[in-house]
Structures are given as structure tokens and as C-alpha cells.
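A single protein chain has been removed from this complex, and every other one stays in its place.
As written, the chain order gives the labels A, B and C, with residue 1 at the start of each chain.
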Amino acid sequence: MCRWLAYQGEPLRPSTIVLDAKHSIVAQSLDSPLGAETVNGDGFGFGWYPVADADVAGPRHPSVFRSIEPAWNDQNLREISRAVLSPLFFAHVRAALGPPIQQTNCHPFRHDEWLFMHNGGIAQFDMLRRDLALAVDPGLYPLIQGTTDSEVLFHLALTYGLADDPIAAVGAAVRRVEELGHAAGVPFPMQGTLAVSDGTTLWAFRYSSQGRSRTLFHSADIPTLRAMYPDAERLSLFGDHAQVVVSEPLNDVPGIFHEVGESTVAVLDPDGYHHRPFLDAA
Amino acid sequence: MCRWLAYQGEPLRPSTIVLDAKHSIVAQSLDSPLGAETVNGDGFGFGWYPVADADVAGPRHPSVFRSIEPAWNDQNLREISRAVLSPLFFAHVRAALGPPIQQTNCHPFRHDEWLFMHNGGIAQFDMLRRDLALAVDPGLYPLIQGTTDSEVLFHLALTYGLADDPIAAVGAAVRRVEELGHAAGVPFPMQGTLAVSDGTTLWAFRYSSQGRSRTLFHSADIPTLRAMYPDAERLSLFGDHAQVVVSEPLNDVPGIFHEVGESTVAVLDPDGYHHRPFLDAA
Amino acid sequence: MCRWLAYQGEPLRPSTIVLDAKHSIVAQSLDSPLGAETVNGDGFGFGWYPVADADVAGPRHPSVFRSIEPAWNDQNLREISRAVLSPLFFAHVRAALGPPIQQTNCHPFRHDEWLFMHNGGIAQFDMLRRDLALAVDPGLYPLIQGTTDSEVLFHLALTYGLADDPIAAVGAAVRRVEELGHAAGVPFPMQGTLAVSDGTTLWAFRYSSQGRSRTLFHSADIPTLRAMYPDAERLSLFGDHAQVVVSEPLNDVPGIFHEVGESTVAVLDPDGYHHRPFLDAA
Partner (left out) sequence: MCRWLAYQGEPLRPSTIVLDAKHSIVAQSLDSPLGAETVNGDGFGFGWYPVADADVAGPRHPSVFRSIEPAWNDQNLREISRAVLSPLFFAHVRAALGPPIQQTNCHPFRHDEWLFMHNGGIAQFDMLRRDLALAVDPGLYPLIQGTTDSEVLFHLALTYGLADDPIAAVGAAVRRVEELGHAAGVPFPMQGTLAVSDGTTLWAFRYSSQGRSRTLFHSADIPTLRAMYPDAERLSLFGDHAQVVVSEPLNDVPGIFHEVGESTVAVLDPDGYHHRPFLDAA
């Protein structure tokens, strides 16, 4: 239903992968070979954390630029993704199935230093919407600004302690969605890939109730790629710790993008990439 | 927070009062002398019922055009309000205080053959929002598309039987808002003027918990005005049954617009204008 | 670069073919099987003439609704195309190749009672733009509101007498484009299909300098189709004189849509469909 990309590593000009890659996220907005929908033209969002400042302790507050225009011809996205440098950023292009096209329905969503985005959906969301809203902490409820399933899911994860244990909290949120869905007779309530970050670590989840999730890929590490492709000039744009998680490969070059498995959470942090099982789809 | 206008009478080119009057609703979007806010530039909406067709029985379904642009320079509003003829239409210009500027937050709202719009607000809506949403009939809850207090109020009125008894239903909705507000320590929860129609009759409410409501005016009847101003060519644009309810007078000519009192519901139908008390502000 | 549709016949609810056909123009905005571009999501326009009024002589002034949003999810287009009745209307979905996405670059363009729209382009328009602008009548030049090749072409046709002899004027405009293009070294300056109307007659041109024009189809006449498909309920929506010209067939049913030839102008008027050669591509 959407496509997304998340980067973690040395500060990078986001346009490098948001605009300039062969299958950049902007290219995917117009033509997404692996997408559930080919066209993802119903708005987009770009969220980025600032470069760390040695003098400023504590969490880094992300900025978000969102628009209801298709990404492929948006001039402002070109300007902003070329103007900033960021060590961790999210980009998302939307294919709206139900909730209307408005900035408040564009990903990523933000809460304090947290960013969140989602590709997929909660099945029969209209029917479950009220129950899901009631499951959100009443203190968080007024912070919901749009009308997507994804934003409710984010606030469920916040309700279940995202700030303390992101993997457990997202797991509890997904389980709650499944409980409420099953109670309402929905066989496979949850579908999708999720990205969450606090500005330092990036968690990417691939999971669906049916065990048939939207695609998700992560990049091989840069030193390995340099050894594989010593003549690839484009690799010089990236630092040794650059890593990406993305709905589909940014190019067709073998060995660069590896699939993230079903029911898996990928963790990207300054120590690199690792993953572990996430819930159990059975 | 907003300005609105509603017309009932012989089929009229809406541009006559939406665009061309001295203080037309479009002029009020840029400069509203009596408004709580001078500028109402945060989107607008125009809803209209079709001309009755003798061959088609039953309720007439209204159309709605909404935009997040300011009304004053919107070219499409000019086109549409000049192209259609309508015996009953609503126009609304918004000054957003909290909920974001998006089409789903633009008035009028629609449910089946009903249109609804509002100027004013529910005090401390963020705090009350969850309780108000829970008070809406669960079957109606998924139909809420935006995030305004006004749309929730509409769905509360639907919950309390708008289709059967509009005055009683709006009264019950307002009382529910006041109950929930008072329970949360809000002294004056309700403020505003409301318009509701089923395509034949137009109900306009002026009420606030504090008894200090937004302004509301209705037009004198056209034959009386013709007698008062025999040389006024502009009056020839209107049929004998044309009548308007509006947040502030459309011109400065004495005798044309009369204030609707506090705690009053005005009823405009093919028999003309009458009004009666609505709730009790004490 | 775009897709368009024009209807002439008994007054019709435009949504019938703009929204509800299998390959409606809105469906083509998202997926256009025969288009030079698959996606036509860079804004759209809808222009319609009012139903004739026996009491009003003279030309009928068309209305135009234009938007920079993709057509496929635009709520206002749904509302308006369902609300109006029109005996002659244009719909256009845009795939922008150069000129920016803004309402003034959305088709159809209007001048007095004339509407104009275009699929295709003037090759190397940036290079030719100044020469083309200078070829426009200085009195018409200030009326150009956008920055497309198509709008300049329309104003060239107006310069060459569109109101007096549409076919000759469009022919002269195209020849002027070709002269200026050839002088600047552009081998094949003109490409496209054009629709022009005065509210009574609809002229549709298919022509390119290279003789390889964008596709264009016209519908078979309704009585013939009723004989071919006696059980087709959908045909009952159309009057006996309904006829359509469109960039690609609105459905896959054999015999309904016939190709308009290269270097041809199709004329649709109350007497039906006929065509004749237009210029010579050799």
C-alpha cells in the first residue's frame, strides 16, 4: 500500500537515496515493481534527525516534512533532501486505500524523539477503528491527528511502552490488534512492515498475521560492497557504517540488498545490522 | 472561528451571495468585521442540494465541494457557485484554531441527505475528545472522517435522532457536550451557531453555554424589502421566498438583516421564517 | 503525456464516463494501458457546458474545475461530475513532462465560449517557447495564464481565427509551430491529439509532424450498439446521440470504439460523427 526507506549511518545527503538511486523511493512512488500497488502517489513524508552536536546531550528531535502531492514531481522534497545532512532519516510514499489524503495521514508520525512509519494495514480497519482507539492510553488519545490505522498502531505501541522497550511494545501493539481483530471475526488482522527510531537506533519489523508480509530488504555492509565492486564510484558517497532498510531494493545490482525474513525485527545501530525473531506468525 | 451562510428559497445561482454581495461569505473570508477572527482563510466548503425534479420522489442528495485553500482567491469556487442553481445551499469559511487544515475538517459535513455546519467550538476539545467520541453511536463512529469538534457534534446529533426530530436531537447533543464538559471541569463547554438541513427545511441554531454566542442574522422577507427599496435592482435577483441565515449581514443596508436571538432555533422552510427558543442558557 | 475524453450528445451525468466506466478517464489517470506514460497523476481538469436554455440565445459559457491533485482520489471531482448534467464536456488527466504542476497548466483551457485540450507536446518547447509566444496576437498574449506548450498552441489557434474557422485555425497554428520548429532545427515539432469546442460542435484532431500520433478513438453510434448488444444495461444510460472521443477505449468490448486515423479531424455535432483529412504529415 506504500513504500518506505530508512537510513542509519554517517551523515548523508538524503537525496542520494531518496532521489538519485535507480529505484529511489521517489522512483518507487511512480513505479514500484514489488509493491502491492504500482503507484504510490497519495502523498509522502520525510523525517530526519539532525547531525549530532557534541555540546547537546539527550535525545535528538526529528523534523518532518509531509505533503499530499505525489513525491515524483514535488519540488520541495528535492530541495529539502538535498539541503540537509542527516545520520538517520525516514522517507515514505503512500498509496491510500481508505483514509483520506491529508498531511496528517502521511508518514512518518512523530512523538517526542520517536519516528514511526508503516507499509501495510490493519484489515477491516473501519470496523475495528473504535475498539483500537479505545485501546490507546487516554492520555495519548488526543495526540492522534489523522485517521490512519498506522497512526493508531503507533499510539498503541506508545501505550505499551515504546520508549522503554521498542520491540516488546510493538509486539504488544500487534498482539492487541490481533486480539481485537479476532474477536471481531477478522482472520488476519495485521499486515505490514514497520520502522521505528529514537534517533540512534532503527528498528524495522516485518510481520503479518498470515505470515505473508510486504517485502523488506536491508543493505549489505559498505566495506563488503566495496570489496565486491571496487570500481563502483557511487559507493564512495557512503560511509563505512551506512545502512538502509527499504521496501524494495534501490537498484538491481546483485548482492547489495538482502531480504529481511518473515516475523523478524531488524535492528540497525552504530554497531551495524542484526536481527531476531519477532512474534510468531503460526 | 468561522463564518457561514445558508440559503433557502427559489433556485438561485449561489454566486449571487457567495461571491457578489458586498460582505459575501467570500469577502468575509478575508475580512470579517463581526467575526471572532478577522481572517477565515483556513479552507472552505460549499454544499448544495439540486433543483427538485418532479419525477424523483424522496430526499434530495446534496453535493459538497471542499478545499483547504482560502476562499478569497479560489478559482474553482467561483466556477462552481456560478455554474449551479440550487434551492438550498450552505457555504462556510474556516478559521482553524486547533484541528488541522484538511478537506475532512472543512464544513459542511454530510450524512445521507443531511448537511451540517458550525461556527464556534467545544471548549477544551482536546481534553473532551475521547469522551465525546465514545458518546457517538458505535455504528456511526467509523463515518467520522476528520478531527474537528464540529464533526463529532454532528455525529452526536445523528446519534440522538437528527433524522426524526432535528431540534430535539441537536438539543440532546448540546446537552451531552455540556454534561461531559462540566464533568471534566469545563465551565462553558458549548459555543456557536449551527446550520442543519435535510434539503427542504433549514434549521439554524444560536446557542452557547455562557449565553454569549457568535452572531447570527436572518434576512427580511423579499416582498417587504421590495416595498422598502423599490429602486434596488439587486433585489430582482431573488424570488419572493428567498431567505438567508448568515453569521453577519451581507451588506450594510438597514432593515435587511435581523439578529437571531440567543438560545434560539430559526426554521426556514417553504412557508417562510419562524423561530423558537432553544434550550436555556441559564 | 496525458489522457483526455470529450462527450457530445444528450445531457449526461459526466460521472458515467469520467468515473464509472471500466477504463474511465479517472481510471486512466492511475493506469493507462495505451498511454505514452502509464500514470497521469499530475493534476486534471473538467470543463462542461450547461444544458441549453431555450430562453437564452447565443453561445453557452463553459465552467472549468481544475486541480493539481491526482484525479484518482479527488473527492471534489467525484462530487461535481455527479452533480451536473451536461450535453458537452471535456475531462483531462495530466502527466507533466516539463511545465510545473499548477492549476494554470491543467487542461482544458478556456477563451470566451471555447474550450481546448491537448495530449502530446511541442518538441523542445523550452527552446521554441519565446518564438511561439511572439507569434501569438499581442492582444491575446496577456491572457496566457500558465506555462504549457498546449496553452500557447490554443492562443495561436485563437490568433489564426479559431472562432471563424476552427479547422483552418488549428491547421495554421500547427503549421506555425512546425515552421518555427524547423527553423530551429527540430525535425518533428508537433505531436498530439487536440479537442476544441464552442459548446455545440466538438472538433478532435489527431496529428503529428512525424505521422506517429498519440492514440485517439471515437465511439460507435448508440443505436448501432444497442442492436449489437441488446442486453447491455449500461447502454440505457446514454441517449441516441451520445458520442465520445477519447485517448483510449473506455472498455474492452469489441465494436464500441474505433480509431481516429492519422492526420484526421473528427467532427461531432448534433448530426453525428464525421471526419476529414487534416493537414498532411508527409
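In this section, a contact is a pair of C-beta atoms (placed from the backbone, for glycine too) under 8 Å apart; a residue touches a chain by one contact, two chains touch by 3 or more.
The structure displayed is predicted, hence computed values, not measured ones.
**Q** Give the residue, chosen from C:126, C:165 or C:252, that touches the chain omitted from the document.
**A** Of the listed residues, the one touching the omitted chain is C:126.
**Q** Identify the residue among B:101, B:127 or B:235 that touches the chain left out of the display.
**A** B:101
**Q** Looking at C:75, C:102, C:200 or C:263, which residue reaches the missing chain?
**A** C:102
**Q** Check each of A:38, A:67, A:200 or A:263 against the chain that is not shown and name the one that touches it.
**A** Of the listed residues, the one touching the omitted chain is A:67.
**Q** For chain B, enumerate the residues touching the unshown chain of the complex.
**A** Given the touch definition above, chain B has residues 30-31, 38-39, 41-42, 68-70, 72-73, 75, 96, 100-101 touching the missing chain.
**Q** Please output the residues of chain A touching the missing chain, sorted low to high.
**A** Counting over the whole complex, chain A touches the hidden chain at residues 48, 50, 63-67, 75-76, 79-80, 82-84, 103.
**Q** What residue numbers in chain C mark contact with the hidden partner chain?
**A** 100, 102-104, 126-127, 129-130, 133-134, 138, 141-142, 145-147
In this section, only the chains that are shown with their structure count from here on.
**Q** Suppose you list every residue number at the chain A-chain B interface; are over half of them used by both chains (same) or under half (different)?
**A** Mostly same residues: over half of the interface numbers shared.
**Q** Just how far, in Å, is the C-alpha centre of chain B from the one of chain A?
**A** Here the centre of chain B sits 41 Å away from the centre of chain A.
**Q** Counting only residues that touch at least two other chains, what does the list for chain A look like?
**A** 100
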